[in-house]
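Quick one: the structure is below, and I'll ask about it shortly.
For chain A:
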Amino acid sequence: MGKIFKFQQDVDTDQIIASQYIIFPTIDEMKGHAFESLDPDFASQVQPGDYVVASENFGCGSSREQAPSVLKALGVQAVVAKSFARIFYRNAINIGLPVIVCKDLHDNVNAGDEMELSMQEGVVRVNGKEYACTKLPEYMQGILDQGGLIASLNE
Partner candidate 1 sequence: MGMTMAEKIIAAAAGVASVKPGDIHTVELDRLMSNDGTTHLTIDMYNKLKNPRIADVNKLVWIVDHNVPCDSVKTAASHKKMRDFAKEHGIQFYEGEGVCHQVMMERHVTSGELIFGADSHTCAYGAVGAFGTGVGCTDYLYAMVTGKSWLLVPETLKFNLTGKLNDGVYARDFILSIIGMIGANGANYMAMEFGGEGLKTLNMSDRICICNLCVEAGAKTALMEVDEITLDYLKAHGREPKHSFKSDEDAVFAKVYDIDLSTIKPIVAKPHFVDSVADAKECAGTKIDEAFLGSCNNGRIEDLRVGAAIIRGKKVHPLVRFLVVPASAEVYRQALAEGIIDTFMEAGAIVMNPNCSVCWGSCQGVIGEGETLISTGTRNFKGRAGHKDSFVYLASAATVTASAVKGEIATADMV
Partner candidate 2 sequence: MDKFTGKIWVLGDDIDTDIIIPTEYLALKTVQDMAPYAFSPLRPELAGQIKEGDMIVAGKNFGCGSSREQAPEIIKALGIKCVIAKSFARIFFRNSINNGLLLIENDRLRDNVNEGDEITVTINESIEHHGNQYPITSLPQNLVDIINAGGLVKAMRKLNGLD
């Protein structure tokens, strides 16, 4: 179980992590600034195992992999959105951050709700209700299962 942090549509990568921080040398130095413009308390309040729930087109904008990376570094379990922007989606899979498409979840939950995700079943549970979510294509699930794209290079 993890807590929900809720965001709206078209959350772009500049909001996830602003340009002035992505030049910092390491992800650890930037992660404290995640979502700074939208929710200045996010980075200090999010706990490992929590979820980010958003509406359409989450992660639009730049190709900065720092965006999924700071969320992963803060311990975000998964991002569940109505839809994702392409590069963010790909980057998240590659670094091993689950990104789940679920059309119905966003409109029916509130920030702070407790949530559980089963990727194998393709289902999200919140407040006693179940929401079906799209399973990843096998190829991408494979990347996630092995711990991200780079893991295969070290085999």
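What to note about this one:
Please note the rule applied: a residue touches a chain if its C-beta (ideal position, glycine included) is under 8 Å from a C-beta of that chain, and two chains touch if they have at least 3 such contacts; residues count from 1.
Behind the choice of candidates: all candidates are chains of the complex that A comes from, given by their letters.
In this text, all values refer to a predicted model and were calculated from it rather than measured experimentally.
Looking at chain A and the listed options 1 or 2, the chain it touches in this complex is number 1. Chain contact summary for the complex, chain A toward candidate 1: residues 10, 12, 14-15, 18-20, 22-27, 36-37, 56-57, 60-66, 68, 83-87, 90-91, 94-95, 137, 139, 148-150, 152-154.
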